[in-house]
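Here the complex is missing one protein chain, while the rest keep their positions.
Just so it is clear, A, B and C label the chains in written order, and each chain counts residues from 1 on its own.
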Amino acid sequence: MGYSPREMMIIAASREIRDGEVVFVGMRLPLAAFGVAARTHAPNAIGLFENGLARFAPAVEPFDTMSDPPNIHGAAWATGMVQIMGRLHAGQVDVGFIGGAEVDRHGNVNTSYVGDPARPRVKLPGSGGAADIAATCGRLLVIMDHEPKRLVERVDFVTSPGWLDGGESRSAAGLDRGGVAAIITNLAILRPMGPDHGMGLASIHPGVSRQQAIDATGWPLAVAPDAGETPPPTEAELAALRAIDPEGFWR
Amino acid sequence: MGYSPREMMIIAASREIRDGEVVFVGMRLPLAAFGVAARTHAPNAIGLFENGLARFAPAVEPFDTMSDPPNIHGAAWATGMVQIMGRLHAGQVDVGFIGGAEVDRHGNVNTSYVGDPARPRVKLPGSGGAADIAATCGRLLVIMDHEPKRLVERVDFVTSPGWLDGGESRSAAGLDRGGVAAIITNLAILRPMGPDHGMGLASIHPGVSRQQAIDATGWPLAVAPDAGETPPPTEAELAALRAIDPEGFWR
Amino acid sequence: MADKLASVADAVAALVRDGDSLVIGACLEAAIPFAAVHEIIRQGRRGLNAIAPISDAATDMLIGAGCVERVTGAWVGNVSGGLAHNYRRAAEQGLPHPIAIEDHSNFSLAMALMAGANGLPYVPVRSLLGSDILKTNRRLIRADDPFSPGKPVILVPACKPDVAILPVQRSDRDGNCHFWGSLVLVQEAALAAERVILLADEIVDTSVIVSDPNRILFPSFRVSAVCPARAGCHPSSLTGVWRRDTPFFVEYHTRSRDREGFLSWLREWVFDVEGHEAYLDKLGDRLERLRITGWAPPEPVNFAAV
Partner (left out) sequence: MADKLASVADAVAALVRDGDSLVIGACLEAAIPFAAVHEIIRQGRRGLNAIAPISDAATDMLIGAGCVERVTGAWVGNVSGGLAHNYRRAAEQGLPHPIAIEDHSNFSLAMALMAGANGLPYVPVRSLLGSDILKTNRRLIRADDPFSPGKPVILVPACKPDVAILPVQRSDRDGNCHFWGSLVLVQEAALAAERVILLADEIVDTSVIVSDPNRILFPSFRVSAVCPARAGCHPSSLTGVWRRDTPFFVEYHTRSRDREGFLSWLREWVFDVEGHEAYLDKLGDRLERLRITGWAPPEPVNFAAV
């Protein structure tokens, strides 16, 4: 069965979720990844949304925002932002997804300002829940298209802290858990390597060359000794994705 | 129509509630006072209970504790303790009632320890919400039987701060609003007098002599220049009280 | 019980003042009081501090219309479109005039409103450690946790808005109301704000409200005005009543890409529309097609006294 790079990306992301985990999801790619996981290897995972919802699985009816009625109907919890973001801050969320405009070598993510914040070249929407997810969830997953202008040496503005300046700088900043576990792109999976926690190539999606991934990355991309090919989507994974994406949005 | 000293006490307390006010009530005497007020001059007052309830008026069915089903049925709000105590702490409660084992010359109330807290002669139940009500409501009303062992020169333990040591000591402690507006007993009404805020005789219930009140008070009781007789219960007030006390518990 | 009924126009005229800090909906993408947003623009309020957990295009409209001096927010954008064009123009080019931005995360803004609701002067959090938000929001203080020497905390000061404007599914005339669905910061905003304006999709008898006191998020003594406003949240959704009008948002996003387009959109949908009833007339059939027609009531519970 054929599949698109986006589908590979979603399925790779879904494999980062373990069964029974509490997952901070969002809309779009992370929600699709959660949906695939819930329908395959992680039927007991639960997804949290920043607007106050928890769900066992994505809604079956189509919806455009996380606050649309289909996402509320049949939810496993409908409550406030304090209660949901509080799960993160209390250390009760295993894994969280964020996207962004830029991510850097140490997994820091910018969704605030390109250029000088006092007079930005581009004013981005801001953190939303991303800074909180990055600071306090157990494992952070960054999901983003793989382009040199997005994967940059150093972000202009750290909205959401990854490994900060690398080494022990994250714990030195007072963050005693979490950190970026993976950057999942349409080309590859990057993971922190060695004591510096610099993000290096851990796995390359089928049909992508190492050089392609290196060229599309804004920092000198180290390659893990055991870096191999990302296993292609299984039939079960693809079927799960297409069940929640009947209109082929991600194809 | 005849009435008991307790009925006079409840009705005197009910007159402290103004129409439209947010009232922190409790069980027993304060609840009865709120009920009389709601049925007479203060139909738009609302009563808050520390367990998370607000009511327009007391329940009609009999109940023993504020958490019994009759107090919940038809409530104007059923929520948590944070939300209710938060109204107090945010300065959104106009008037609150507390009782206690002891009250002193400056309206401080003890519901914690008689004797040394390390080895108390009597261990009382503790603050409940009383310390919070005393610290943060707009006007504090203390309601208590008038006996020398209850109205004492200085309480052993300030659970709930009144005017503390008098003068400016309350605001010096960091409490920027509130304070005891009245101690309402079965004999009289005491109010803070002069810059010292010492509680003095403001009004004597019908049939009680000044000397009786002075003898029943554990500190030298000043008498306000305009101290007069508490107006006796009106027929409407007594009818309101008896409507919510059909079994004559307070007679 | 008091009768607080007022038109949206009268409530905005009486209760929203130049320079106010304002929560325009507290429910992210849903239950945004667009009817009041339009009225604020028509009445020409200036110098507002828009407190925005997310209020989707509403914040962008107010910025573009020149009503906003400051944004206190975790996320400002057009959910269905992407970056918010008026917000970008104001931040990047000072058009129509510069704005101040007080950056927050969801959690810090939630804690700020929670603190405001409960009279806490501030709340210490561990989120935001390591984030550059600390550099742009100078009201956040980094301090030591006195209970864990050596561990830093960020102190988030309480937020007490002057006004919160909140759509609810149903309210009585005094502001006893029900809100359900995802609750986001509706309760905190209503308990923290100095004045609360409700946009009630339906006015009901008090008995409907007190039949389920757990569905009440805040008491009526917090409410200043109740505006009967069917679909006052259009084009945003309202759980159980209205679906989201995504094409409307997309059209706004497309037309607001340049300033001229935004101004023409504003003329068409705000200035040339007399009020909320005229807005609904202009929507015509489009509105009814957004009505939720399904019926999924909860399994009942019992509140019987005896």
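By definition in this document, a residue touches a chain if its C-beta (ideal position, glycine included) is under 8 Å from a C-beta of that chain, and two chains touch if they have at least 3 such contacts.
Owing to the predicted nature of the structure, the values given are computational and were not obtained by experimental measurement.
Engineer: Mind giving the shown chains that are in contact with the missing chain?
Structural biologist: A, B, C
Engineer: Give the residue, chosen from A:30, A:69 or A:179, that touches the chain omitted from the document.
Structural biologist: That would be A:69, which touches the missing chain.
Engineer: Looking at C:43, C:93 or C:148, which makes contact with the chain not pictured?
Structural biologist: The one listed residue touching the chain not shown is C:148.
Engineer: Which one touches the absent chain: A:15, A:39, A:89 or A:205?
Structural biologist: Residue touching the absent chain, from the options given: A:89.
Engineer: Could you please point out the subunit C residues that touch the chain left off the display?
Structural biologist: 111, 119-126, 141, 143, 145-148, 151, 153, 155, 157, 169, 178, 180-181, 183, 204, 208, 211-212, 214-215, 239-241, 243, 292-306
Engineer: Please output the residues of subunit B touching the missing chain, sorted low to high.
Structural biologist: Subunit B touches the chain not shown through residues 49-53, 63-69, 71-73, 75, 78-82, 85-86, 88-89, 112-113, 117, 119-132, 134-136, 157-161, 164, 170, 173-176.
Engineer: For subunit A, which positions touch the chain that isn't shown here?
Structural biologist: So the residues of subunit A touching the unseen chain are 20, 22, 43-44, 46, 53-54, 56, 59, 61, 63, 69-70, 72-79, 82-83, 85-92, 136.
Criterion: only the chains that are shown with their structure count from here on.
Engineer: Work out per-chain C-alpha centres and flag the one nearest the whole-protein C-alpha centre.
Structural biologist: C
Engineer: So which chain is farthest from subunit C, going by the mean of the CA atoms in each chain?
Structural biologist: The chain farthest from subunit C, judged by C-alpha centres, is B.
Engineer: If you tally contacting C-beta pairs for every chain pair, which pair wins?
Structural biologist: A-C
Engineer: Can you compute the centre-to-centre distance for subunit A and subunit C, using the mean CA position of each chain? Integer Å is fine.
Structural biologist: Computed from C-alpha means, the inter-chain centre distance equals 28 Å.
Engineer: Taking the mean of the CA coordinates per chain, how far is subunit A from subunit B in Å?
Structural biologist: Centre-to-centre distance between subunit A and subunit B: 56 Å.
Engineer: Among the residues of subunit C, pick out those that touch two or more other chains and give their numbers.
Structural biologist: Residues 187 of subunit C touch two or more partner chains.
Engineer: Subunit B: which residues touch two or more other chains?
Structural biologist: In subunit B, no residue touches two or more other chains.
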